[in-house]
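Below is one structure, written out as structure tokens; comments come after it.
The complex is shown incomplete by one protein chain, all other protein chains being positioned as in the whole.
Chain lettering (A, B, C, D and E) follows the sequence in which the chains are written, and residue indices restart at 1 in each chain.
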Amino acid sequence: MSEKHEKLINKKGIRLDGRKADELRPLKLEVGVIPSADGSAYIEHGKNKILVGVFGPREVHPKHLSRPDRMVLKCRYHMAPFSVQERKSPAPSRREIELSKVIRESLEPALFLELYPRTGVDVFVEVLQADGGTRCASITAAALALADSGLPMRDLVVACAAGKVEDSIVLDLYDAEDKLGDADVPVAYMPNLNAVTLLQMDGILSPEEFEKAVNMAMDGCKQIYPLQKEALKTKYLKVKEETKDEEIEE
Amino acid sequence: MSEKHEKLINKKGIRLDGRKADELRPLKLEVGVIPSADGSAYIEHGKNKILVGVFGPREVHPKHLSRPDRMVLKCRYHMAPFSVQERKSPAPSRREIELSKVIRESLEPALFLELYPRTGVDVFVEVLQADGGTRCASITAAALALADSGLPMRDLVVACAAGKVEDSIVLDLYDAEDKLGDADVPVAYMPNLNAVTLLQMDGILSPEEFEKAVNMAMDGCKQIYPLQKEALKTKYLKVKEETKDEEIEE
Amino acid sequence: MSEKHEKLINKKGIRLDGRKADELRPLKLEVGVIPSADGSAYIEHGKNKILVGVFGPREVHPKHLSRPDRMVLKCRYHMAPFSVQERKSPAPSRREIELSKVIRESLEPALFLELYPRTGVDVFVEVLQADGGTRCASITAAALALADSGLPMRDLVVACAAGKVEDSIVLDLYDAEDKLGDADVPVAYMPNLNAVTLLQMDGILSPEEFEKAVNMAMDGCKQIYPLQKEALKTKYLKVKEETKDEEIEE
Amino acid sequence: MSSLITKVRQKQIAQTIDAGNRLDGRALTDYREFTLEQGVIEKAEGSARVRLGKSEVLVGVKVATGEPFSDTPNAGVMTVNAELVPLASPSYEPGPPDENSIELARIVDRGIRESKAIDTEKLCIESGKKVFVVFVDIYVLNYDGNLIDAAALAAMGALLNTKMPNYEVVDGEVKLKQGYTPLPMKSHPITVTTGKINDKLIVDPGFEEEQVMDARISMAINDEGNICAIQKGLAGYFTPQQIIEASKLAQEKAVEMRKKLKW
Amino acid sequence: MSSLITKVRQKQIAQTIDAGNRLDGRALTDYREFTLEQGVIEKAEGSARVRLGKSEVLVGVKVATGEPFSDTPNAGVMTVNAELVPLASPSYEPGPPDENSIELARIVDRGIRESKAIDTEKLCIESGKKVFVVFVDIYVLNYDGNLIDAAALAAMGALLNTKMPNYEVVDGEVKLKQGYTPLPMKSHPITVTTGKINDKLIVDPGFEEEQVMDARISMAINDEGNICAIQKGLAGYFTPQQIIEASKLAQEKAVEMRKKLKW
Partner (left out) sequence: MSSLITKVRQKQIAQTIDAGNRLDGRALTDYREFTLEQGVIEKAEGSARVRLGKSEVLVGVKVATGEPFSDTPNAGVMTVNAELVPLASPSYEPGPPDENSIELARIVDRGIRESKAIDTEKLCIESGKKVFVVFVDIYVLNYDGNLIDAAALAAMGALLNTKMPNYEVVDGEVKLKQGYTPLPMKSHPITVTTGKINDKLIVDPGFEEEQVMDARISMAINDEGNICAIQKGLAGYFTPQQIIEASKLAQEKAVEMRKKLKW
């Protein structure tokens, strides 16, 4: 969040990657991509490439971490060593530990934890390529992976950031905007419940700018939400077809 | 324990900090300073500032460390990163691990471990500022914290060092004397039982000097002992008054 | 496995240490050398000096690693910090972890694991001095230590390497040959069962050279095998004599 | 941590708040009394202790020389570390920092860093080679709720109390000189945490309230009343309206506290 | 891992193989279909993804500058690391690498290193002082058997896809220039794993077969058909005859795969 270099937004309000202020990066969502997992999803959000696998409900290890009255959700956000400019050590960094916590806390409100006492569900997030906004993309994909695993959910959780770049509030910052911009506000949201489950901020915003950024981020979430649903539907159509094929074969 | 610089003791036998050879540094003892702990104490011994909290008797984690015939005393001596000249990493050093062991062993003779089978008591020592002699000050405070927790004790343990500085045997070395002096002999002692529960030595002493140093350290302990009792009394007077206040309020 | 320096084999086919191509280094094997262990052995193989201790069958820690239908064999191959040219950190290296695994897997085929369900046996290998071929020497000694512990065995496991040095296939490479040679093929073998339980290779060999090297390594194993048996016999003769002595004393 | 108080007590707390009151007599938007003492560890370059209710946080600052990050060759380095010292609560355990202490450190770090509280460019000794490194160590000495605000306050108090050694560079070597200069500070962020219990917002949650709290949101507010860092925490949610409300509460409380602190 | 499939299923697999067949219809010496995609992680200097059956392995290569080892002052450095990413199997756990991932990394390392696949001398920038360091990170994304071959293949695919930045040395400092050069490669080892079940040898064991496999032997074969690395694994054994047989199978399969890969 320091000095400016090249202009990130031109006079017509167009950003370096060709987007308008309130425009999302291209998104690609896929569900059921890891055969060994109970639920899984893959997201490409701009150049971010993130894979999420879900296991459970299953026994909790070590046992004393299990809870008699509810399921324990565990979450690991992890970056591949080759996902960033300088090779990242595979050992979890403090940043990854914090993000694992806030991602978990952004997903918990969507789950009926009390339905599965003494069990655990693991959400493993692997960032294969990072380009700004990985925590939001991780949440969007993790919600899909949880849904894919068959866990009942209050709503999907969908996440997107807004921020401030060269005096404008813009949607969905990529890496360079994140580094050179003035503020970044990642938001996770359950559209049907109008509930914000993750909110963080780096940088400096006036209260008015902040309100504008939160609203813009939620609008971004609302645009991604139907893509999530579409991805789930595609998976289930596919499953249905495969089942049909099998029936035919038989 | 190496080369000499400035004279640490002047011709009149007065040390750089103004003390005589057999004089203690100023001491301040307080009991019951941490509301969340079962027992606690704070000591300022010279510029040493040390906080001790005691928890238990409680369940032992992990369970296989508990003992069917006695209580398990655990002790952690830890220095705050800002307690010393060069910032100390918060990870426990080998020195801290050794001191945790000898402090624990200096306290165990005062306790009736067999009265609380299968339980554990934790003693957490935090050195907030260090100025030579932290292990002794830690023991003095830890004994108070244990007493404050209500555990029955054979006697209080009180600790003090003596050493050799520029050919003199002196009491209660501070940091510079410890580093530039010739020997340091920390002693922990239970005055009522005439029992030495910690004894270490760094440096070189003749058998005669050693005997003198041990005796001087025990004399120091005997001077600190009444201050410990006083600190306990003050706490209980305070508790009594608070209880009285409550009674009046009712 | 890189550039050549001095000639490692002279025109008469004699190696720098005076051996012929198919000649083993001097070997010394001793059984029952660690009083505290359930089984133990010591090997000097060339300049390699390796001590192995075996404990068990005993309870497995932590418990969830135990298996209801068989014994769990654990193995730690560890090098003393002073065993190699540059001091080795005592923390286990990736190499040591890999070797622990392949050594364990080379011993397992000799044991009747299913006879001791829910128990564990630990094999601790300590390399006190290393001079090339430590994994093979470790296996040879570990098999002896297991036999010494009284565990029934299908056969002894015996290990030896062959390799390629300056265009010749040679037996039992020492450190310099290992580093400057072209290939190294360690083999563990159970002679009575004609079973290869460890096989690795570094370097480049044609299929024909490889076959020759494996055969030469197995020949080496067959030469060491009687020395193993001899070492066991010596131990039991010794035990017998000691028992006799005791009887006489009584 | 929900097991630290009984179910009955949990219910009592929630019901009281539902009725617009708090068990310790505060209004929902009241902040507890707090004290800030500076210079409590003489041997550290800077230090401060905050007492907020019975929560007690000590922060020590050490200044050393080191290398800058390659992408900011002219800027000094700040690192924040937090320890939930095991004597501060029966639920804390010794060992490497867990997710709670890491989150605490990173929230405090973010408030200071994003508000540009330290003028890090003035900590550069030789561009790209040598800079001052400021270690901020947060030591939680008693846990009675709302450690985030207490730690953020103690960290700022300690930084404002920090003296850097004077120095000169002789032949590329740093030589210390007599005397000290205060750490160059440009901004004074104050962090305010709001909790949500049964859909009601409360300011500065206490220990027992934290046991029944659904969610919290912490906001660092700078001298101009702008927001410079936010962290939502815990497994609950806020409505967008509640977030705006929390932001207003944070502004108000920061003004009150700033007055008291004379920052 | 023997508990991942039922005893009944284990028996069925073993009996089918005894009869000379495999449950997925392959002959004992058939290799599964595989795909190799290169350049899948644009931001890495090199990358490749291999799918072998349903096993999926992604390898990313990063290139940095660093110091050479003191005994090879003119050679660049390669390090191989493998992670059994916990989403790839219910039996994988997060944490530092265990013996399985270390063995996997070391087998792949050995195949590349011993075949001299990378021309490491060309990675020297300044003898004894500065060289290129090539980090090969193996990421297992789905476990469906025979990870060794899949990882070795993906690692070679990623290295063949790797671009090093152009540079010049100005006053002892490395300055990057425009453009990229491919990593200098000299050899193309291919690793083939053979398993033993009930005394029968099978090529390219699948997930279920691995649950009943007694032993495996992996051989890296270079362009000339020579063997450049071997690892026997698991708690079973081979007869000397089986080892020679496995070596022949590895040669044959490597030729087939090399044809398909056009290496």
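The rule we apply is simple: a contact is a pair of C-beta atoms (placed from the backbone, for glycine too) under 8 Å apart; a residue touches a chain by one contact, two chains touch by 3 or more.
What you see is a predicted model, and the numbers here were worked out from it, not measured in a lab.
Novice: Can you list the shown chains that the hidden chain touches?
Specialist: Across all of the complex, the chain we cannot see touches B, C.
Novice: Give the residue, chosen from B:S36, B:S83, B:T140 or B:T197, that touches the chain omitted from the document.
Specialist: B:T197
Novice: Consider the whole complex, including the chain that is not shown, and state which of C:D131, C:D178 or C:D202 touches that chain.
Specialist: C:D131
Novice: State which residues belonging to chain B touch the missing partner chain.
Specialist: 1-2, 94-95, 97-98, 100-102, 104-105, 108-109, 185, 190, 193-207, 210-211, 214-215, 218
Novice: Which parts of chain C face the unshown chain closely enough to count as touching?
Specialist: The list for chain C reads 34-38, 40, 47, 49, 51-53, 55, 58, 76, 78, 80-87, 90-91, 122, 124, 126, 128-131.
As a convention for this text, only the chains that are shown with their structure count from here on.
Novice: What clusters of chains are still held together by touching when chain E is ignored?
Specialist: A, B, D | C
Novice: Using mean C-alpha positions as chain centres, tell me how far chain B is from chain E in Å, no decimals.
Specialist: Centres of chain B and chain E (C-alpha means) sit 58 Å apart.
Novice: Report the inter-centroid distance (CA atoms only) between chain B and chain D in whole Å.
Specialist: Whole-Å distance between the two chain centres: 31.
Novice: Averaged over CA atoms, how far is the centre of chain C from the centre of chain E? Could you give it in whole Å?
Specialist: Between these chains, centre-to-centre, one finds 27 Å.
Novice: Where does chain E touch two or more other chains at once, residue-wise?
Specialist: Chain E, residues with two or more chain partners: 97.
Novice: Going through chain A residue by residue, note those that touch at least 2 other chains and give them in order.
Specialist: If we look for residues of chain A contacting two or more partner chains, we find none.
Novice: Connecting every touching chain pair, does the picture come out as line, ring, star, complete or other?
Specialist: Contact map by chain: line.
Novice: Return all touching chain pairs.
Specialist: Touch list across chains, by label: A-D, A-E, B-D, C-E.
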